[in-house]
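For this depiction, one protein chain was excluded, whereas all remaining protein chains were kept in their positions.
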Amino acid sequence: MLSKIELSTPEEGFIKITREIMNIVEESGVKEGICTVFCPHTTAGLTINENADPDVVRDLTLAMNTLSPDRKEYRHAEGNSSAHVKALLTGSSLQLIISHGKLLLGTWQGIYFAEYDGPRSRNVFVKIIEG
Amino acid sequence: MLSKIELSTPEEGFIKITREIMNIVEESGVKEGICTVFCPHTTAGLTINENADPDVVRDLTLAMNTLSPDRKEYRHAEGNSSAHVKALLTGSSLQLIISHGKLLLGTWQGIYFAEYDGPRSRNVFVKIIEG
Partner (left out) sequence: MLSKIELSTPEEGFIKITREIMNIVEESGVKEGICTVFCPHTTAGLTINENADPDVVRDLTLAMNTLSPDRKEYRHAEGNSSAHVKALLTGSSLQLIISHGKLLLGTWQGIYFAEYDGPRSRNVFVKIIEG
(Lines give C-alpha, C1' and ligand atoms only; values in the text may rest on other atoms or scores of the structure.)
Protein backbone atom coordinates (compact mmCIF):
# COMPACT_ATOMS: atom_id res chain seq x y z
CA MET A 1 0.00 0.00 0.00
CA LEU A 2 1.34 3.38 -1.02
CA SER A 3 -0.28 6.63 0.13
CA LYS A 4 0.52 10.30 -0.32
CA ILE A 5 0.09 13.21 2.11
CA GLU A 6 -0.06 16.71 0.60
CA LEU A 7 1.11 19.71 2.60
CA SER A 8 1.19 23.47 2.18
CA THR A 9 4.14 24.59 4.25
CA PRO A 10 5.18 27.86 5.86
CA GLU A 11 8.58 29.52 5.22
CA GLU A 12 10.23 27.23 7.77
CA GLY A 13 9.30 25.01 10.67
CA PHE A 14 8.19 21.56 11.75
CA ILE A 15 4.70 20.47 10.63
CA LYS A 16 3.18 17.64 12.64
CA ILE A 17 1.96 14.74 10.46
CA THR A 18 1.53 12.08 13.15
CA ARG A 19 -2.26 11.89 12.82
CA GLU A 20 -2.17 11.61 9.01
CA ILE A 21 0.29 8.70 9.17
CA MET A 22 -1.63 6.99 11.99
CA ASN A 23 -4.78 7.20 9.88
CA ILE A 24 -3.07 5.62 6.86
CA VAL A 25 -1.78 2.78 9.04
CA GLU A 26 -5.19 2.17 10.62
CA GLU A 27 -7.04 2.30 7.29
CA SER A 28 -4.60 -0.21 5.78
CA GLY A 29 -5.84 -2.90 8.13
CA VAL A 30 -2.25 -4.15 8.56
CA LYS A 31 -1.74 -5.49 12.08
CA GLU A 32 2.00 -6.20 12.10
CA GLY A 33 4.61 -4.69 9.79
CA ILE A 34 6.74 -1.68 8.97
CA CYS A 35 5.92 1.74 7.60
CA THR A 36 8.33 3.77 5.48
CA VAL A 37 7.71 7.53 5.34
CA PHE A 38 9.58 9.25 2.50
CA CYS A 39 10.15 12.92 1.66
CA PRO A 40 10.73 13.46 -2.09
CA HIS A 41 12.27 16.94 -1.64
CA THR A 42 15.86 18.14 -1.18
CA THR A 43 15.33 21.19 1.04
CA ALA A 44 13.06 19.50 3.58
CA GLY A 45 13.17 16.37 5.71
CA LEU A 46 11.38 14.09 8.15
CA THR A 47 12.05 13.70 11.85
CA ILE A 48 10.55 12.43 15.07
CA ASN A 49 10.60 14.69 18.13
CA GLU A 50 8.52 15.90 21.06
CA ASN A 51 4.79 16.17 20.41
CA ALA A 52 3.70 18.02 23.57
CA ASP A 53 5.42 21.38 24.08
CA PRO A 54 5.48 23.40 20.82
CA ASP A 55 8.53 25.27 22.19
CA VAL A 56 10.62 22.18 21.37
CA VAL A 57 10.16 22.42 17.60
CA ARG A 58 10.53 26.21 17.84
CA ASP A 59 13.89 25.56 19.55
CA LEU A 60 14.80 22.97 16.86
CA THR A 61 14.25 25.62 14.16
CA LEU A 62 16.52 28.02 16.03
CA ALA A 63 19.18 25.33 16.38
CA MET A 64 19.06 24.32 12.72
CA ASN A 65 19.45 27.95 11.66
CA THR A 66 22.47 28.27 13.96
CA LEU A 67 24.01 25.02 12.67
CA SER A 68 23.42 25.84 9.02
CA PRO A 69 23.44 29.59 8.37
CA ASP A 70 23.75 30.99 4.88
CA ARG A 71 27.47 31.20 4.05
CA LYS A 72 29.03 33.61 1.57
CA GLU A 73 31.27 30.77 0.32
CA TYR A 74 28.28 28.83 -1.05
CA ARG A 75 28.13 28.70 -4.85
CA HIS A 76 24.71 27.13 -5.58
CA ALA A 77 23.00 29.81 -7.67
CA GLU A 78 19.55 29.20 -6.19
CA GLY A 79 20.89 30.56 -2.87
CA ASN A 80 19.37 27.88 -0.65
CA SER A 81 22.38 25.71 0.14
CA SER A 82 21.79 26.21 3.87
CA ALA A 83 18.44 24.42 3.43
CA HIS A 84 20.12 21.58 1.49
CA VAL A 85 22.53 21.14 4.43
CA LYS A 86 19.63 21.01 6.91
CA ALA A 87 17.99 18.35 4.72
CA LEU A 88 21.18 16.26 4.86
CA LEU A 89 21.34 16.60 8.67
CA THR A 90 17.66 15.69 9.09
CA GLY A 91 17.31 12.82 6.66
CA SER A 92 14.63 12.07 4.09
CA SER A 93 13.00 8.91 5.40
CA LEU A 94 11.63 7.42 8.59
CA GLN A 95 11.21 3.76 9.32
CA LEU A 96 8.36 2.99 11.73
CA ILE A 97 7.04 -0.21 13.28
CA ILE A 98 3.37 -1.31 13.16
CA SER A 99 2.23 -3.45 16.07
CA HIS A 100 -1.33 -4.56 16.91
CA GLY A 101 -2.63 -2.44 14.04
CA LYS A 102 -1.08 0.79 15.31
CA LEU A 103 2.13 2.79 14.92
CA LEU A 104 4.59 1.94 17.68
CA LEU A 105 5.60 5.39 18.96
CA GLY A 106 6.88 6.57 22.32
CA THR A 107 4.58 8.62 24.55
CA TRP A 108 6.26 11.90 23.64
CA GLN A 109 6.99 11.18 19.98
CA GLY A 110 5.41 13.09 17.13
CA ILE A 111 6.27 12.79 13.44
CA TYR A 112 7.24 16.03 11.72
CA PHE A 113 7.79 17.29 8.20
CA ALA A 114 10.75 19.70 8.46
CA GLU A 115 10.39 22.61 6.02
CA TYR A 116 13.65 24.48 5.43
CA ASP A 117 12.84 26.38 2.23
CA GLY A 118 9.14 27.20 2.05
CA PRO A 119 6.48 28.17 1.57
CA ARG A 120 5.86 25.34 -0.88
CA SER A 121 3.48 22.55 -1.83
CA ARG A 122 5.08 19.37 -0.53
CA ASN A 123 4.35 15.65 -0.61
CA VAL A 124 5.11 12.81 1.76
CA PHE A 125 4.83 9.17 0.69
CA VAL A 126 3.83 6.41 3.11
CA LYS A 127 4.47 2.76 2.25
CA ILE A 128 3.30 -0.12 4.41
CA ILE A 129 4.78 -3.62 4.35
CA GLU A 130 3.06 -6.43 6.23
CA GLY A 131 5.19 -8.96 8.06
CA MET B 1 8.75 -10.63 15.10
CA LEU B 2 8.99 -7.69 17.48
CA SER B 3 11.47 -7.60 20.35
CA LYS B 4 12.38 -5.06 23.02
CA ILE B 5 15.76 -4.24 24.55
CA GLU B 6 15.73 -2.48 27.93
CA LEU B 7 18.60 -0.19 28.92
CA SER B 8 19.65 1.77 32.00
CA THR B 9 21.64 4.65 30.60
CA PRO B 10 24.27 7.01 32.03
CA GLU B 11 23.96 10.83 31.88
CA GLU B 12 25.25 10.86 28.29
CA GLY B 13 27.15 8.65 25.91
CA PHE B 14 26.93 5.86 23.35
CA ILE B 15 25.87 2.44 24.65
CA LYS B 16 26.78 -0.49 22.43
CA ILE B 17 23.81 -2.75 21.61
CA THR B 18 25.30 -4.72 18.72
CA ARG B 19 25.34 -8.03 20.57
CA GLU B 20 21.72 -7.71 21.76
CA ILE B 21 20.49 -7.04 18.22
CA MET B 22 22.63 -9.84 16.76
CA ASN B 23 21.11 -12.24 19.28
CA ILE B 24 17.56 -11.21 18.36
CA VAL B 25 18.33 -11.74 14.67
CA GLU B 26 19.92 -15.14 15.26
CA GLU B 27 17.11 -16.33 17.57
CA SER B 28 14.50 -15.32 14.99
CA GLY B 29 15.76 -17.95 12.58
CA VAL B 30 15.28 -15.51 9.68
CA LYS B 31 17.93 -16.10 7.03
CA GLU B 32 17.27 -13.21 4.62
CA GLY B 33 15.44 -9.99 5.41
CA ILE B 34 15.61 -6.58 7.02
CA CYS B 35 15.77 -5.46 10.62
CA THR B 36 14.34 -2.14 11.83
CA VAL B 37 15.72 -0.81 15.11
CA PHE B 38 13.57 1.95 16.63
CA CYS B 39 14.15 4.35 19.53
CA PRO B 40 10.84 5.51 21.10
CA HIS B 41 12.43 8.49 22.88
CA THR B 42 12.93 12.15 21.89
CA THR B 43 16.20 12.97 23.66
CA ALA B 44 18.12 9.91 22.48
CA GLY B 45 18.85 8.23 19.17
CA LEU B 46 20.41 5.31 17.34
CA THR B 47 23.58 5.31 15.29
CA ILE B 48 26.22 3.04 13.80
CA ASN B 49 29.87 3.87 14.35
CA GLU B 50 33.25 2.37 15.18
CA ASN B 51 33.18 -0.63 17.50
CA ALA B 52 36.90 -1.00 18.23
CA ASP B 53 38.47 2.10 19.80
CA PRO B 54 36.26 3.49 22.62
CA ASP B 55 37.89 6.90 22.05
CA VAL B 56 35.73 7.27 18.93
CA VAL B 57 32.42 7.38 20.80
CA ARG B 58 34.04 9.54 23.48
CA ASP B 59 35.00 11.95 20.66
CA LEU B 60 31.45 11.72 19.24
CA THR B 61 30.04 12.84 22.61
CA LEU B 62 32.44 15.79 22.65
CA ALA B 63 31.44 16.73 19.10
CA MET B 64 27.69 16.51 19.77
CA ASN B 65 28.09 18.75 22.83
CA THR B 66 29.98 21.27 20.70
CA LEU B 67 27.40 21.14 17.89
CA SER B 68 24.42 21.41 20.24
CA PRO B 69 25.26 23.36 23.39
CA ASP B 70 22.57 24.68 25.68
CA ARG B 71 21.48 28.07 24.30
CA LYS B 72 19.96 30.87 26.35
CA GLU B 73 17.49 31.52 23.51
CA TYR B 74 15.82 28.14 24.03
CA ARG B 75 12.29 28.35 25.45
CA HIS B 76 11.40 24.70 26.21
CA ALA B 77 10.69 24.75 29.95
CA GLU B 78 12.19 21.34 30.61
CA GLY B 79 15.60 22.83 29.73
CA ASN B 80 16.78 19.93 27.55
CA SER B 81 16.34 21.37 24.06
CA SER B 82 20.02 20.72 23.31
CA ALA B 83 19.28 16.99 23.72
CA HIS B 84 16.24 17.25 21.42
CA VAL B 85 18.51 18.80 18.77
CA LYS B 86 21.04 15.97 19.14
CA ALA B 87 18.19 13.47 18.72
CA LEU B 88 17.18 15.17 15.46
CA LEU B 89 20.78 15.09 14.18
CA THR B 90 21.22 11.41 15.13
CA GLY B 91 17.92 9.94 13.98
CA SER B 92 15.57 7.53 15.71
CA SER B 93 15.71 4.42 13.56
CA LEU B 94 18.22 2.17 11.84
CA GLN B 95 17.53 -0.08 8.91
CA LEU B 96 19.76 -3.15 8.79
CA ILE B 97 20.10 -6.05 6.35
CA ILE B 98 19.96 -9.73 7.35
CA SER B 99 21.93 -12.08 5.12
CA HIS B 100 22.67 -15.80 5.68
CA GLY B 101 20.99 -15.55 9.10
CA LYS B 102 23.24 -12.77 10.34
CA LEU B 103 23.29 -8.97 10.48
CA LEU B 104 25.23 -7.55 7.54
CA LEU B 105 27.61 -5.12 9.25
CA GLY B 106 31.01 -3.78 8.24
CA THR B 107 34.09 -4.97 10.12
CA TRP B 108 34.32 -1.82 12.20
CA GLN B 109 30.62 -1.16 12.69
CA GLY B 110 28.92 -1.28 16.06
CA ILE B 111 25.32 -0.30 16.82
CA TYR B 112 24.88 2.32 19.52
CA PHE B 113 22.09 3.80 21.59
CA ALA B 114 22.93 7.51 21.92
CA GLU B 115 21.84 8.89 25.30
CA TYR B 116 21.67 12.68 25.37
CA ASP B 117 19.54 13.27 28.49
CA GLY B 118 20.11 10.49 31.02
CA PRO B 119 20.32 8.73 33.27
CA ARG B 120 17.06 7.05 32.31
CA SER B 121 15.38 3.72 31.68
CA ARG B 122 15.17 3.39 27.90
CA ASN B 123 13.75 0.92 25.40
CA VAL B 124 14.75 -0.08 21.89
CA PHE B 125 12.39 -2.00 19.60
CA VAL B 126 13.67 -4.48 17.01
CA LYS B 127 11.41 -5.63 14.20
CA ILE B 128 12.41 -8.30 11.68
CA ILE B 129 10.85 -8.75 8.25
CA GLU B 130 11.68 -11.82 6.18
CA GLY B 131 12.16 -11.39 2.45
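Letters are used for the chains, namely A and B, taken in the order the chains are written, and counting of residues starts over at 1 for each.
Methods note: a contact is a pair of C-beta atoms (placed from the backbone, for glycine too) under 8 Å apart; a residue touches a chain by one contact, two chains touch by 3 or more.
Source: prediction; values computed, not measured.
Hidden from this view is one chain, which touches chain B at 32-34, 47-50, 53, 55-56, 58-60, 62-64, 66-67, 89-91, 94-97, 99, 104-109, 129, 131.
Counting the whole complex, the residues of chain A in touch with the unshown chain are 2, 34, 36, 38-42, 67-68, 71, 73-78, 81-82, 84-85, 87-89, 91-95, 125, 127, 129-131.
As a convention for this text, only the chains that are shown with their structure count from here on.
Centroid to centroid, with C-alpha atoms defining each point, chain A and chain B lie 19 Å apart.
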